[in-house]
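Just one protein chain is left out here, and the rest sit where they should.
Let's turn to chain A:
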């Protein structure tokens, strides 16, 4: 075993040790989409069409490639959509957004594993 391997093994052990007291590793994915509010009704329909069980939409403000979007006025405001779903569903959502919306809309999507109670609610 090289020194590097031993360091990695130690690190993994440390992480496992830290996770031991955590409830579990993630059992669902949290998909977060930040995009233009003009897409709200269209994206809601798309997500429902894909079969997600639910989503949460909040108003968002910020600055990025598309300039400052300060949420004061419809055409210039952003929303944040959060979906808790299964891993395959998160991949389906990512594919849809990448193909259909990324080229023309201000949009950021990221996802990560989350631990939820009642995971059967989020397919």
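We adopt the following convention: a contact is a pair of C-beta atoms (placed from the backbone, for glycine too) under 8 Å apart; a residue touches a chain by one contact, two chains touch by 3 or more; residues count from 1.
Just so we're on the same page, contacts and distances are computed from a predicted model.
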item: Protein that the absent chain corresponds to, by UniProt name, given "RNA polymerase sigma-70 factor (ECF subfamily)", "Phenylacetate-CoA oxygenase subunit PaaC", "Nitrate ABC transporter substrate-binding protein" or "Sodium-dependent bicarbonate transport family permease"; value: "Sodium-dependent bicarbonate transport family permease"
item: Residue, one of A:27, A:53 or A:77, that touches the chain absent here; value: A:77
item: Positions on chain A where the hidden chain makes contact; value: 36, 38-39, 41-42, 59, 66-68, 70-77, 101, 103-105
